[in-house]
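Quick one: this structure, given as C-alpha cells, is what I'll be asking you about.
Each chain you see keeps its place in the complex, though not every chain is here.
Letters A, B, C and D mark the chains as written, and numbering starts fresh at 1 in each.
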Amino acid sequence: MRAAQAGVERRKLFDKLFVLLGLVVLVAAFAVLFALFLDLLRQGAPRLDWDFLTSYASRKPEQAGILAAWVGTSLIMVVTACVAMPVGVAAAIYLEEYAPKNWVTAIIEINVTNLAGVPSIIYGLLALGLFVYKLGLGQSILAAGLTLALLILPIVIVATREAVRAVPRPIREAAYALGATRWEVTAHHVLPYSMGGVLTGMIIGLSRAIGETAPIITIGALSFIAFLPTPPLTGEFPFLSFAWLKDAFTAMPIQMFNWVSRPDPGFRVNAAAAGAILLGMTLLMNGIAIWLRYRFRKKINW
Amino acid sequence: MVTPKSPAPFAKSIRRRRARDRVIESLLLLAGLVAVFTTLAIVWILVAEALPFFSHVPLADFLTDTMWTPLFAEPRYGILPLVAGTLVTTFVALALAIPAGTIIAIYLSEFASHRVRESVKPALEMLGAVPTVVYGYFALVMVTPFLQKLLPGLPGFNMLSAGLVIGIMIVPYVASVSEDAMRAVPNYMREGSYAMGATRLQTATRVVVPGALSGIAAAYILGISRAVGETMVVAVAAGLQPNLTWNPTESAATITSFIVQVSLGDLPHESIGYQSIFAAGLVLLVITLAFNIVGFALTRRFREAY
Amino acid sequence: RDAAAQQTIKLDGSSTVFPISEAVAEEFQIARRGKVRVTVGISGTGGGFKKFCRGEIDISDASRPISKSEMDACAKAGIQYIELPVAYDALTVAVNPKNTWVDTMTVAELKKMWEPAAQGKVKTWKDVNAKWPAQPLKLFGPGADSGTFDYFTEATVGKSKSSRGDFTASEDDNVLVQGVESDVNALAYFGYAYYAPNALKMKAVKIVNSKGQAVGPSPKGVLDGSYEPLSRPIFIYVSKASAQRAEVKEFVEFYLSKGAPLVEEVKYVPLAKKAYDLALANFRAGKAGTAFGGKNEVGLTVEELLAREGKF
Amino acid sequence: MQMQISMPVEAQSLSDAPRGAIAETAPAKACASKLGFWYGNMQALKGLDMEIRDKRVTALIGPSGCGKSTFLRCFNRMHDLTPGTRYEGSIHLYPDDIDLVSRDVDPIEVRMRIGMVFQKPNPFPKSIFENVAYGLRVRGMRARALIEEEVEKALRDAALWDEVKDRLQSSGLSLSGGQQQRLCIARALATNPELLLFDEPTSALDPIATARIEELITALRERVTVLIVTHNMQQAARVSDYTAFMYLGELVEFDATSKLFTNPGRKATEDYITGRYG
C-alpha cells in the first residue's frame, strides 16, 4: 500500500504538470492571436474611422479607404456562400445518406479528402486557367467567388457530414417507418436538425476564405477601383440584377497586400487598419458561428 | 372492423415521389462529383501548362539538378532547392504545431470541462482565420528580430521564423481535428481505464490517443498539407532565394512562394520561366498527394474497431 | 443605368507602374466627375501584356518593353499598340547608414558583385574592392521575375537576367528596404520610390557614370542624364483600337499632359516636358509599334526612343 | 438445490381460453415462409415459417441476439436501409397477398401500410402536432382541417389527447418518456396501418408508463394486427394472444400464449421461460 501510495502521488503530479503544460500552450496560442490583433489595432488606429470605410483607394495614404475592398469582399463571400453551401451540403448529403458502397463513392471520398489538402495557390492557378481564361469569366466577382467556393468546399462537406451524422439513427428510422422516401427523410428531418452544424461549418469555411490572398492574387484582382459594382437591386422589374457578378472588384486581402508593398510608409498604417478590420470580420463570423452552434444545441437536445 | 386498405390510392403519389427521389439523387451525386471534377481540372490545367515546359526541360534535369534559376540568363531547372525549402519550412512548422496541437487536443478532450472546450475550440480556430499576409509580416517584423536575439547571426530572412509562424497558424487545425478524433473514442474505453486506477494522463496517453490514432493521423496530414501549401508567409519572411539547404536558419524559397512571385511578376506568359510555375505547381500537388496517400495508408493501418 | 457612366477604361500590368497609373486614374476620375471609370490592376508586366494581347484591357502598364513573344501574340490577335514612356525609374543602390566604407561605386564593382561568376566566390566586401573590409557581403534584390532585375543585370553585368543566384530576393521592395536597414553588411537595389521615403534610414550609393562622375540618384540627375546607367523609362502601351474611344483618348492625353506632377508625387521621375510633348504627338498621330524590337536596351534617351520607327 | 419462485402472471388462464378459440378462427394477416435474412455473410434468420393472425397480438420472445428485432424489421423492410443485407423466402401480406420482402415491391409502399414503434421513444424534434401529422403530410394530405381531425383521433387512440391537447405546439421532446412513447404510437396510428410492429416498446419506461402502454396495446387489438418484441415474458403473457419463441435465428416454438407459457412443447422454450438464461 505504501509503495502504491508513492506511485499515486507521482502519477497525480504528472497529471497536474500536464494540465499546466496544456494551459501554457493554450495561453501562448491565444497570446499570439491577441498580440497580432493588438499590434494591428495599435498601428492602424489613426485610420480606423468612418472615412476609412467609405473612401476609395488613393495615392495619398491619408485619403485612401477600403470601400471598394470591403464591398468586393462581401460580394465575393456572398457568391462563395451561395455556391459552396448548396454544392457542399448536397455532396455531404449524398455521401452520408445516399451513397452506395461502390467505387464512385470511394473516388468522391478520396477526392474530398485530397482537396482539403490542396494548397490554396493551386486553386489560384486553376481559377486563372479555368474560370478566367477557359470559361471567360475574366477577373470578375463570379470568378473569385467560385474559386473560393471550391477552396472551402471540403470544409463545408466535412462539417456537414459531421452534423448530419449526429442526427440519431432512430429519428431516421422513425421517418422511414412512416413511409417517407429518402429525400423526404433528408429534407424534413436530417437537414433541419443538423442546420446548426451546417451553418457553423459554412461560417468557418467563409472565415478561411475571407483572408485568402494567394488565389485571388493569381486571378489578378484589381487594386485600384474607385467605384462599386452594379447594385444587385434595381428600380425596375425584376428588381434583381446579377450584373455585379461580372463586375471587376478588389478585395480586402488584395488591398492590404498592395498597401504593404507600397513605398510610402503611410500606407503601412492603412494596411494595419485594413488587417484589423479583416481580422475583426473573421472574429465576428466566428462569433456568429459559436452563437449558432449554441442556439441549435439548446434547441435540439437528443 | 376497418377494411384493409389496398395500396392503390397511394400508387400514383408513390410513383411521383420516387421519381422525384431519383432526380434529386442524381443532383446530389452531381454535387459530389464536383470534387472529382475539381481534381481533374486541377490536374488538367497543371499538366497542360507544364507540358511545354517539359518539352524544353528534360524531366531528369528537373528532378536531379540542384539549382533552380529558371529566370536567369543561364537557366537551371532543378526543382530540388524549392522542394528542400518547402520541406524544411513544413518540418519547422510541424515541429511546433504537432506537439502544441496534440497537447491542446489532449487537454481539451480529457482535462478541460465541457464549457471550456466549447468556447476554446472555436476561439482557437480564429488563429487559423488570420489573413496570411498578416502572418507574413508578423514573422518578418516580430518573430525574426526576437529569434535574432536568441540566435545571433540569424539572417533577416530565414525559414525558421516563417516555419514557426506557419506552425502557429496550423495549430488550430491539428488541435481541432485531433480533439474530434479523441472525443470519438467511446466513453466506456475511458471508464475501463479509470476503473483500473489510471490517472487522466495515463488514460489519455495509453487508451485515448492510441484509440484515436487514425483520426490524429488525419489531423497531422491536414496540418502537413496546410504547411506545404502555405504561400504568403514564406513569400514575405523566408527570402525568395532558391537554396538547396536543410538548415532552417538559412533563407530559401518554397514552391508556393515561387509561384506567387512569378505570377505577379513581369515575365512574358509564353516564356519557359513563366511556364515553370505550372511545373512547380504539379510538384506541389504531387507532394501533397503523396502525404495524403501515406496518411490514408497509415490511417487504415491504425484504424481501431471498438 | 446611365450609359455614359458605364464607360470603363481598363489598365493592368506592372506593379512598378501601378502607383503612377493609380494617381492618374484617381485625378482623371475627379476631373471627369466620375463619368468615366478607370480600373488599374496588378498582374505583372507579363500578365498585363497577356490580357492586353487578348483584347481584355485598354492599356498595359509595363516596366519593360514588350517582348518578342508578346509582340507575336498581339500581332496574332490583331492588336496594335502605341508605346508611350511615362516616367523614369532610377534604380537605387543602397547600403546601411552605418556602412562607412562605401560612398561611390563603379559599374565594374557592381558587376563584380552581381555577375554569375561571383556566386560562391565574392563573399565579402573585400572580395569586391581590396579597400573595403573583409566583412560578409549580404545582397538583396528584386525577384528574377521583375523588370527591375532585367534592367539592372543588363546595365551592370551587361546581359539581361545574368546574375548570381545567392542573394535574397523579394517581390516586395519594402522587404529589401527592411534588409538594408537591419544589416550593416547589406547592399540592395530597388526602385527610387522605395528609397525616397526612407532616405534617412539608409544610404544611397553614388554611381560613377560613363563620364567618370559619381552621381547619386535624384530627379535632377536622371533628367539631365548624369545618373546613368541605372535610370530607365517605364511605359504604358495603349491599344490602338481602344484609343479610338473618346474616353481612352482623353485619359491618355490627360496622362501625358497632366501626369508630370503626379509622377513626382509618387516618387518617380517625370520625363522632360519636351518628351511628354513628343509622346503626345506620337499618340495623336497613332504611331503604333515598339521602338525596341522585342528586347530591352540600356542607355537610350526617351527622345531617341520616341523618334524611332515602330516595329511589330 | 432448486428454488421454486412462483410467478403470478396476469393473462388468460387456459381454462377460460376464449382467445385461443378466436385465434383458431381469425384469418391470417401475414405469413412468413422460409424467411431467411443475412447481414453480409452473417445469417441472422434461418428459414422461419410463421403466421400472424389478423386483429391479434403476437409476441416474439427469445434471448438477446436471437433475431427478434431482425425478424420484426423484415415486415416493414427496415433492413433496406442497411447496405449489404439480403432477404430470402417471403412474407405474404393479406388480403391482397403481396410479398413484403420481394424485390419488386416498393419498400415505401410497404412502410405506408405497416407502422412501427421503437424501443427508445423517438419523437421528431418538432411540435407534438407535427409529429403526429407527419405521416399524413408524407402521404400528401394538405387540408388543415382534415389533418387536425386525424391528429386528434390518433392522439385519442393513443390515450394521450387529454394530456397534450393544450400544448400541441410544444416540442415532442418536452414530454416524459412514457408520453413520448405514446406520441410515437399516435404517430404510427395516424396513418391507419394494417399491421403495427413494436420493438420492446416499454423497455425504457417506468412501471406506470409500461402499464399504460400495455393497456393501449390490448385495446389496439380491436383495430389492428400487432406484432411485438419483448424481453419481458410477463409482458408477453399479459398482452399477447400468440407467442413465438426464437433462438439463434430460428423459430423454436409458436403457439397460443396460454399454451406456450404453461405447457411449452420444447425443452429450450421451457429453459428460457423458466429463466435458465436470457
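To be clear about the criterion, a residue touches a chain if its C-beta (ideal position, glycine included) is under 8 Å from a C-beta of that chain, and two chains touch if they have at least 3 such contacts.
Please read all numbers here as calculations on a predicted model, not as lab measurements.
Participant: Provide a label formula giving the number of copies of each chain type in the whole complex.
Facilitator: Assembly composition recorded in this structure file: A x1, B x1, C x1, D x2.
In this section, only the chains that are shown with their structure count from here on.
Participant: Once you find the CA centre of subunit A and the CA centre of subunit C, what distance in Å lies between them?
Facilitator: Each chain's C-alpha centroid was found; their separation is 38 Å.
Participant: Calculate how many whole Å lie between the centre of subunit B and the centre of subunit D, each centre taken as the average of the chain's C-alpha atoms.
Facilitator: 51
Participant: Please work out the Cα centroid separation of subunit A and subunit B, and write it as a whole number of Å.
Facilitator: 16
Participant: Two or more other chains touching the same residue: where does that happen in subunit B?
Facilitator: Within subunit B, the residues that touch at least two other chains are 17-18, 260, 263-264.
Participant: Enumerate the residues of subunit D that touch no fewer than two other chains.
Facilitator: 108-109, 112, 139
Participant: Which stretch or stretches of subunit D touch subunit A in the complex?
Facilitator: Residues in contact with subunit A: 76, 78, 81, 83-84, 108-109, 111-112, 115-116, 118, 120, 122-125, 134-135, 138-139, 173, 184, 187-188, 191.
Participant: Could you please specify the touching residues of subunit D with respect to subunit B in the complex?
Facilitator: Result: residues 94-96, 98, 106, 108-109, 112-113, 139-140, 192, 194, 223-224 of subunit D touch subunit B.
Participant: Which stretch or stretches of subunit C touch subunit A in the complex?
Facilitator: That would be residues 1, 8, 10, 12, 15, 18-19, 21-23, 25-26, 29, 34, 37-43, 47, 51, 56, 171-174, 191, 193-194, 196-198, 262, 265-267 of subunit C.
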